[in-house]
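Excluded from the complex is one protein chain; the other protein chains are retained at their positions.
For chain A:
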Amino acid sequence: MLAYAMRRYLVQETTQISNVLLCNVTSRVSFWFVVTNSFTNMTTIPRNDVEAAIRMNRNRINNAFLLTDDTLQFLEISSTLAPPAEQPRPTWLIVFGVILGIIVIGIVLVVSFGIYHRKRYKNAEKTEDLDDKYEAAITMENRIPCHTLDLKAGQINGVYAAADDDRFTPL
């Protein structure tokens, strides 16, 4: 596995399993290892290169053992963490837009209903006032202008005025 990792990283096809030297193997599967240069069997590949190689292929190594970053630990190689799931667009903005839209529509409806209601009520009042005035006018008049009845003399009936000379009918 490690040999494969080194192969991939160095783009050299020559690193073999025999280039990976293990030591300090314990029964709980932990060990120290070095990777030797395949060309010159004595020198070891520098630490940074090995670290970089492992980092690149970490996923593959984990999967080979059916382990995770938590259970297969390379000391002092911190794992590159997967980025948290980034939403393409902020979800909260969508929900916010929906809620705000509903509220604004609600306010507009309530206010316009109130205005409409008030206009109707005002119109109804106006027609009632006119009826009252009309009633008052009729009541005032009663088919005879009241002010004409205020004359102290009253209405003079012309029939009787003409018959002044023979007021008394002979028996």
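Keep in mind that, in the parts below, contacts are C-beta pairs under 8 Å (C-beta built on N, C-alpha and C of every residue); 3 or more make two chains touch, one makes a residue touch a chain; residues count from 1.
Convention: contacts and distances are computed from a predicted model.
You can't see one chain of this complex, but its UniProt record names it "Transporter", from the set "Vacuolar protein sorting-associated protein", "UTP4 small subunit processome component", "Transporter" or "Serine/threonine-protein phosphatase". Screening A:Leu22, A:Ala64 or A:Val110 against the full complex identifies A:Val110 as the residue touching the chain left out. Annotation: of A:Leu21, A:Val34, A:Met56 or A:Val95, A:Val95 touches the absent chain (contact as defined above). Mapped onto chain A, the footprint of the missing chain covers residues 26-28, 71, 78-81, 83-85, 87, 91-92, 95-96, 99-100, 103-104, 106-107, 110-111, 114, 118.
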